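Data block below; observations after.
Omission of a single protein chain aside, the complex is shown with its protein chains in their original locations.
Just so it is clear, A, B and C label the chains in written order, and each chain counts residues from 1 on its own.
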Amino acid sequence: MLRPMASTAEFPRAHTELSATEKTFLQAYRWMLLARVVEEKLASLYRGGKIFGGVFLSKGQEALSVSLGISLRKRDIFAPLIRDQAARLAFGEPLLDCTRTYMGSRLGPMRGRDGNVHRGRPAEGILPMISHLGAMIPTVAGALMARRFRGIQGTVGATCIGDGGTSTGAFHESLNLAAVERLPLVLVVANNQYAYSTPTTRQFACRDLVDKAVGYGVEGHSVDGTDLLASLQVVGHAVERARAGHGPQLVVASLLRLAGHGEHDDGHYVSPGLKEGALGRDCLKVAEERIIDQAWATREELALWHEDAQRQTEEAVAQTLREPLPDPSQEDWCSLASRHLSEG
Amino acid sequence: MLRPMASTAEFPRAHTELSATEKTFLQAYRWMLLARVVEEKLASLYRGGKIFGGVFLSKGQEALSVSLGISLRKRDIFAPLIRDQAARLAFGEPLLDCTRTYMGSRLGPMRGRDGNVHRGRPAEGILPMISHLGAMIPTVAGALMARRFRGIQGTVGATCIGDGGTSTGAFHESLNLAAVERLPLVLVVANNQYAYSTPTTRQFACRDLVDKAVGYGVEGHSVDGTDLLASLQVVGHAVERARAGHGPQLVVASLLRLAGHGEHDDGHYVSPGLKEGALGRDCLKVAEERIIDQAWATREELALWHEDAQRQTEEAVAQTLREPLPDPSQEDWCSLASRHLSEG
Amino acid sequence: MITYLEAIREAQAKALRDDPRVYIYGQDVGQFGGAFKATKNLAQEYPGRVLDAPISEDAIVGSAIGAAMEGMRPIVEMQFADFSTVGFNQIVNHAATLHWRTAVPCPITIRLPSGGTAGGGPFHSQSMEAIYAHYPGLIVMAPATVEDAYSMLLEAVAIDDPVVFCEHKYLYYHLKAESLPTEAMPTGKARIARTGRDATIVTYSAMVHESLAAADELAAEGWEIEVIDLRTVKPLDTDTVLASVARTGLLLAVGEAFPWGGVTAEILARVASEGFDLLDAPPRRLNAKDTPVPYHPNLWGTHRPTARTISAEMRDLLRR
Partner (left out) sequence: MITYLEAIREAQAKALRDDPRVYIYGQDVGQFGGAFKATKNLAQEYPGRVLDAPISEDAIVGSAIGAAMEGMRPIVEMQFADFSTVGFNQIVNHAATLHWRTAVPCPITIRLPSGGTAGGGPFHSQSMEAIYAHYPGLIVMAPATVEDAYSMLLEAVAIDDPVVFCEHKYLYYHLKAESLPTEAMPTGKARIARTGRDATIVTYSAMVHESLAAADELAAEGWEIEVIDLRTVKPLDTDTVLASVARTGLLLAVGEAFPWGGVTAEILARVASEGFDLLDAPPRRLNAKDTPVPYHPNLWGTHRPTARTISAEMRDLLRR
């Protein structure tokens, strides 16, 4: 199911002159754009009462997220977290998985049983998160152990966590376990300065979260998460290091979420100083400016890509809206794979 | 109940010429000796089938343990772990608490309900461990929060953990919480190279456990746990730092346990190289040699102290053996403090 | 008018006001006032006593136990009941055993925003009261009314034992009362939420309201159904349940939790063993289905018992 970049607006001819890095940048930018557009749509559907439960945006975090998604390969393992719409797209999750899961379509991968960001396709390496923060880290580690047991080489496993999620016992136990097993795990920490409303001063006391790396015996990397170029480089490098057998990699990115924790939240607690400072830059704008500055594409091309993202989003939403909702009478209400053992 | 050092063999007159540090050393040595002697007795009772459940010795770890116990003050909070007999004595736990709990005396602090190392006197600042490793760290942190809420100043809270216990989520969550709250917590890690049979290579991948300190934003200290003098200095310093308001202190000691995990275990898995190396030194012997070398006491005095420890031990065991065992018919079988709400 | 949620806030405000030993600890409970606003303005009104915690449920509960040993009366807010699984060990093995082991009380209150709401999904909807009630040493409350939310939370803080306080998220905004109560029933005593002579429904928390609605429906058909609100599930007020079954002869136990071994199993076991001869027909129970709690409202509405399924089951019992 992993699709190549689907788009009507292909790179214009001139782009054949771009370097590989530049092409990757543009491709990453387009996933970011699509993520931004689809999430804006979700937010508007939420305001319109069309979505049950929460809507969680990654606004401001797309550069970091896409860098991870685009650095992974098809057969890798990836457990996205709440703010990973861009990474999901870049890794190959169909856009429809997003709209279907949010809107509860029976045809979505979670069939209306689970919602919003709790989606995935384990058979295709996208592990669906449970809500408990940190819980996916050991799971990715275990998936990598399985690959090793099965003699499959060259896999990287990646997952993300927030600044708040680093306080969980799960984060600690599993990063340590991965280090002991020297697994090719890339753990990206998006330090967006808040866990829901809680600032980092109430979350940890170390100078920088990357200082944790040495205590696990893993390689640590820092990056400005508002800068797509830097994120691509640092995250890409970490993925390469993991793939080359250097064990777990901890990437700590600094950024700010430019939205509420979820769409029910206005994020009023975010300090104005932070919003106005370097972390408050919108990574999408920063990437756009670089594209224009470097003449990797024209404003007209950007506009076309934006239109394309909007079209894809509208199509996905329209299709999802046409789809059947879950029907309780057609549910088997059976939790077990071994149906005959069900007490249902 | 915290008793001054009870002993028939007081320091000989010459000891008045000793410095405070030297006196502390001798006092610490005597607690170590008492711990060693009582645990040897417990081991022999175990072999004689007189003790139910496990017997866990601290042989080889007394120097580190006593250093913590002796560095704390009466009103401090202390949650000892499995190998802290020496610290318990030095902190003021009556020797009878040990024999009574191991042997299940109804008069012991746990009244036969809990056993062996699971004993304490919360009202006197000795928190009784539950078995789940790491679980006492947040509890000490919370006790320190309580002292702060109540405006009580100058308290230090201390607890211990093994190399294996550092892998628990509880270790991580609570050291982090203590760092955020900047609590006067001293966490002593006894890296005795094994968690039960598991060597450190299967437990963590960092170069040195003290490297974890920076990742929590706490002060870290390393010490040779076979050396009483070094342990007294380093642990004492850490306790002072905590008391002076410098936040949590992580002390990592290197040593070897010179016994099985428990008395049911012969410790055959311990590498001969380690046993013969510097970590394999018996801290009690090392301390003894220093005493003799420095002429802080004579061999005759040491022999007297040993006799004294044996006498105290025999007395405690004899008294415990005379005491009533728990009687199920006199139990109220009620878990609640609010008896009227019990379903008993 | 005051909501169930506001009653919880008011109870905490009163506890903070009246007792200097009380503090509140949990994620986002400070300036922000909590994910559900159950601690709104409390940090501002009681500076230094309402603290934001890191995302460390195990350490949060562990610290509350330590603070309780040192004389405090912590209120811990879990952001959702479902996340208490991460602090499970401290709750069931440390808080619950402390008094029995040491004779030192452990007066902590753990607030669990519980139960299903539309769109909550498998990890923001759970009802964990049966899990905690299984463990010796815990008291488990599950208030169904605004009044109880208030007075039982005050009781929880006052009790010398660890209390797991299961407050229902669905009731947070839906349930309103004129004013806060000045009197309360004793802890451990069930309430007859509606009297009736034809059959007894024993339930608690949000299911009290579904059951009352079912009783309304059945009243239109001429049946008088007694509805018992357990209030606390441990201790469980067997006497009140048996007295009601003695009057009606028929029992239906209703719970929102998973079916295997929940509160309803305990009710049926007690009535069967202690009130067998009072029963005119086999006792029944109605629970959620034996799957995780589904996300989509279409599924969620079928997963848990509702007035419709309760009345259907009761009709079947009445016409047996």
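Things worth noting here:
Assume contacts are C-beta pairs under 8 Å (C-beta built on N, C-alpha and C of every residue); 3 or more make two chains touch, one makes a residue touch a chain.
Computed from a predicted structure; not experimentally measured.
The missing chain, though absent from the view, touches A, B, C when the full complex is examined. Here the missing chain is touched by one residue of A:20, A:295 or A:341, and it is A:341.
Among A:28, A:90 or A:110, only A:110 touches the chain left out of the display. The hidden chain makes contact, of the residues B:70, B:130, B:190 or B:284, with B:130.
Residue-level contact of chain A with the missing chain is found at 77, 109-110, 113-114, 118, 120-123, 127-128, 130, 132, 135-147, 149-150, 169-170, 173-174, 176-177, 180, 334-338, 340-343.
Across the interface with the omitted chain, chain C contributes residues 82, 85-86, 88-89, 92-93, 96-97, 100-101, 122-123, 130-131, 133-137, 234, 236, 257-258, 260-266, 268-269, 271-277, 279, 281-285, 289-292. Residues of chain B that touch the chain left out of view are 51-54, 104, 110, 112-116, 118, 130-133, 164-165, 167-170, 195-198, 202-204, 269, 325-328, 331, 333-335, 342-344.
Definition applied: only the chains that are shown with their structure count from here on.
Among the remaining chains, B is positioned farthest from chain A, on the basis of C-alpha centroids.
Mean C-alpha positions place chain A and chain C at a centre distance of 36 Å. One finds 46 Å separating the Cα centroids of chain A and chain B.
Averaged Cα coordinates give chain B a centre that lies 41 Å from the centre of chain C.
Shared interface positions of chain A, defined as residues touching 2 or more other chains, are 167-170, 202-204. Multi-chain contact residues of chain C (touching two or more other chains) are listed as 53-54, 56, 58-59.
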